[in-house]
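Every protein chain except one is present and positioned as in the full complex.
Now for chain A:
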Amino acid sequence: MIYYLLHNLLPFKQELLLLLGIFILLLTQIFGGKQHTEWTLQWVNLLLLIIVLAGFWPVGYNSAFSNMYQLTSLNAFEKSVLAFAAYIISLQGYNWLQRFEHTYEFYVLVLSSLLGMFCMLSSTNFLFFYIGLELSTLPLALLVNFQLNKKQSSEAAFKFIMSAAFASAILLLGISFLYGLSGSLNFNAVAAKLILNPFSLVAFLLFLAGVLFKVSVVPFHLWTADVYEGAPISVTAFLSVVSKASVLFVLLNLLFKVFYHLQSVWHIVMLILLLVTIVIGNLFALRQENFKRFMAFSSITQVGFILVAFLGNAYNASTAVVYFLVIYLFSNLAVFGVITYVENAFDKQNINEFKGLYKKNKFLSWVLLIGLFSLAGIPPTAGFFGKFFLIMSGSENLNYIPWITLAAVNLIISLYYYLRVAIVVFDNNVEFDAPTIAIPQPIKLSFIICIVGILITGVGSWIYHYIYSLTAAAF
């Protein structure tokens, strides 16, 4: 009996570990363990690392909840990536979380959101998918509000919850249409019934818009900058890396497994949206003064580039997207780590306030520079290889090459604004206005992880091959 139970629960191990964490956090809170913030930080980080490792446990028996939940080794790897990102963000928020009065709640919400993402990733049913999506979104709305003494934060939370509710409504409308079409909510059943007609087109577009909202694809992106700016910086990092990555992982599954009969449609939709996204993202990023808003538009542009890969076949696209997101995790978090630290320690948010950082602290500046280089896709860094494989995947269909070239030209514009930030940091004429900088150990560790990641994931092709072997098994 116990063996049977364990056997059934084994595919669910990463989710169970999260649940365990959430329960312990809630219980300690009820029984008044508030004094041990330091300790909590340590064990939650450890738990996240264990979840990362659990993802590499071989997948044996792989379904649960009467087949609404299915685990492939690619899923498990993706979950590990998300947990790892959460781990780095948790390290980077160290000096904020340490003196924050709601650290417990912060972790409860982050872990819940992760749980939602995990469910969403392994779902094979629209209902389960929707539950996962909502579970991952709602805690985020609360988290956005966590700069409790700032009005701006509440405004951002409000905007977020409004837009998210709206997008969910659209998404649900799409799902109900799909149900109407096929009489089932099961992915495979829906996939079998889908043929190209106006009705299925409407259903698909509504559904797709609801999903693309989460990854801020233009024109569903307008909430992004406001929310990123208002949220506490660690939450912004979480939104821009973990939340986006989870939805993009799911999107791979949905497009290549459920909607593959509509491929001719979504290729064109993707092509239009990615061009608009890249151009608009770039144009807005050009003139941002606030670092968080800047990162918002930068992440919009990056997602635009990720969509390029979707134009290829399932294997290449999945591998390129997962590989890029691993790199994006390291690069974006390297940059976010520096912003997080500077904001938490000196309350600086504007790009111009970073002037002369190099003179004050070389380490921070180099981390920022390498992160920006990787985001911009400058060769020795992993970002170059990531973009390379995205574009390789997209270029499979020769008809799209002119459009993809147009997208690639936009890389030059992005180069301008990434390097502009780098120049500001390395400006030696201005003093960085702050007392001496001492970086706590956990934050330093997060930087080292990011830098090593950026330098190794690109050159170490075995990572790409590993992901390719996972996708080959999953599709």
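The rule is short, and it goes like this: a contact is a pair of C-beta atoms (placed from the backbone, for glycine too) under 8 Å apart; a residue touches a chain by one contact, two chains touch by 3 or more; residues count from 1.
Going forward, contacts and distances are computed from a predicted model.
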| item | value |
| --- | --- |
| The complex's invisible chain, by UniProt name, from "ATP-dependent helicase", "NADH-quinone oxidoreductase subunit L", "Response regulator" or "Amino acid ABC transporter permease" | "NADH-quinone oxidoreductase subunit L" |
| Residue of A:V265, A:I378 or A:L445 in touch with the missing chain, whole complex considered | A:V265 |
| Residue touching the undisplayed chain, where the options are A:L222, A:I423 or A:A473 | A:L222 |
| Option from A:K159, A:K244, A:K292 or A:K444 whose C-beta touches the chain left out | A:K159 |
| Where the unshown chain meets chain A, residue by residue | 158-159, 162-163, 166-167, 170, 198, 201-202, 205-206, 209, 213, 218-220, 222-223, 225-226, 265, 268-269, 272, 280, 283-284, 286-287, 392, 413, 416, 461, 465 |
